[in-house]
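Let's turn to subunit A:
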Amino acid sequence: MQTENIVQLKDISVTFDGETVLDNLSLDIKDKEFITFLGPSGCGKTTTLRLIAGFLEPDTGDVIFEGKKINGVPAYKRQVNTIFQRYALFPHLNVYENVAFGLRVKKLPNDQIKEKVTEMLKLVNLSGLEKRSIDTLSGGQQQRVAIARAIANHPKVLLLDEPLAALDLKLRKDMQKELKKIQEQLGITFIFVTHDQEEALTMSDRVVVMDGGKIQQVGTPQDIYNEPQNAFVADFIGESNIVDGVMLKDYYVEFSGAKFDCLDKGFEMNELVDVVVRPEDVDIVPVDKGMLTGVVTSVSFLGVHYEIIVDIGGFKWMIQTTDEHFVDDKVGLYIEPDAIHIMKKSEYSGLYGDYSSYSEEIDHLSDPEEVAE
Partner candidate 1 sequence: MKALSRLYIALILFFLYAPVLVMIFFSFNSSSSVWVFEGFSLDWYLSLISNSTMLGALKHTLVIAVLSAVISTVLGTAAAVGIMAIRSKLANKLIMATTNIPMMNADIVTGISLMFLFVFVGKLIGLSESLGFVTVLIAHITFNLPYVILSVLPKLKQTDANLHEAALDLGCTPVKAFFKVILPSISTGIATGMIMAFTLSLDDFVISYFTCGDYQTLPIIIYNMTKKSVTPDTYALSTLIFIVIFLLLIFYNMVSSKAERKAAKRRF
Partner candidate 2 sequence: MNKKSFGNKLVACPYIVWSAIFIIVPLVIMAYFALTDANGVFTLANLASLGRYKKAFAISIVYAVISTVITLLLAYPMAYFMTKLKISSQKMIMMIVMLPMWMNFLIRTYSWISILANTGIINTVLGKLGIGPLKLINTPGAVILGMVYDFIPYMILPIYSVMSKIDNSLLEASDDLGANAFNKFKRVIFPLSRPGVISGITMVFVPSVSTFYISQKLGGNKTMLIGDTIEYFYNSGPDYYNIASAISLILMVLIMLSLFVMNRFTNDESGGVVI
């Protein structure tokens, strides 16, 4: 069965020194899926990973593995393996012995260990480096040794704790593809932790967005990007303009002083909502054809497109366009119904999605053009 749950977390709470790190968290992880915990630092994603690895016990709640409760089972008896943030390779052992570590502990015969280690090193493209000592390896090579060491044990679940954070951009992109490939080849569950939304969207089958020790949204990368459940998710994944709106009736919403057709329904009459419009979904048109009008307050050229900030009634919108505009131009905005996404009000409402303090904070990793593919 493809959809059998391999790991289940039930009502898990964890506190450190009186501070809540995980707040009543529940999640089912399916066998053979690539699932990513995504969130800012301190959101509880690494804590969740450590619960599954067995380095940490929950205060309340259960960790379930293949249907059996594994609370209290020590890490060395769990059928999961971890790739640590800074790899945690043993400095006193060479490449071969690092990969062989788990097999030696299991007391496998030497010829089997040799076969297995050779196979693993081949899988991660490190054949020939067996005798090298760890500190002579580059960051990327160390990363590969860490992968080989973890999967040599044939775990049913591989836990990856921000494994690519220490690599440079180019290498990171290569490793993303390679990890995905290895996951498909091995056919096991990968649980990946990152704060990098692009990484999460490109690699995962499902993404778990976390903040404040709670799951904000679980879904496919497309769901998460196109249908964010609240202002936090909308803002964390890509760029968003988030404005207050009123749902006048099904498929009809009012915001920024104008009324729009949209594709959302199921809200109460005149319910206050958050409206998300992605910067790339807004078209700039002549003022007379615009649904909204505003004044350009800043323009930056990013190569693929321009990023311009438009002031509409005091609220600053970010718009991405390939046409050039100039500061103080008066422009009209046109928004298609399918570009409008309506969210219920949440504790995050009003915190995100306004670009009034925007100062050209260019972040390659959060470039939604790339993500949208």
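FYI, a residue touches a chain if its C-beta (ideal position, glycine included) is under 8 Å from a C-beta of that chain, and two chains touch if they have at least 3 such contacts; residues count from 1.
Selection criteria: all candidates are chains of the complex that A comes from, given by their letters.
Every value quoted in this text rests on a predicted model; they were computed, and no experiment measured them.
Undergrad: Which touches subunit A in this complex, 1 or 2?
TA: Candidate touching the shown chain: 2.
Undergrad: Write out the stretch or stretches of subunit A touching candidate 2 in their complex.
TA: 53-55, 74-77, 80-82, 84-86, 88-93, 101-102, 104-106, 133, 149-150, 153
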